[in-house]
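Mind looking over this structure? Questions follow.
Note that one protein chain is taken out, while the other chains of the complex remain in position.
== subunit A ==
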């Protein structure tokens, strides 16, 4: 069962990564076929496992400010900035649709 063009398009928008060519699409098809083997396993009554540490309470620290004031260091790695802002191109412009 082939993945529809609508789904491919949807994936490209969600992932913001393109399939580039038919090879990329083929790769997805194969990945899905591979994953379908999961359905051979009987998981009736089995709870999904999020973490191997599920029996423990994870550490939560106090809501106190202990570090920060590192604006300069953080901005250093950005390509485009103005004063203390990261600069992005205009938003709210949808990506063009995938041509088949």
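Here is the rule we use: a contact is a pair of C-beta atoms (placed from the backbone, for glycine too) under 8 Å apart; a residue touches a chain by one contact, two chains touch by 3 or more; residues count from 1.
As a convention for this text, contacts and distances are computed from a predicted model.
When the listed names "hydroxymethylglutaryl-CoA lyase", "GPI-anchor transamidase", "GATA amidotransferase" or "UTP14A small subunit processome component" are checked against UniProt, the chain not shown comes out as "GATA amidotransferase".
Mapped onto subunit A, the footprint of the missing chain covers residues 3, 7, 10-12, 14-20, 24, 27-28, 30-32, 34-35, 37-41, 43, 46-53, 56, 58-61, 70, 73-74, 76-80, 86, 88-95.
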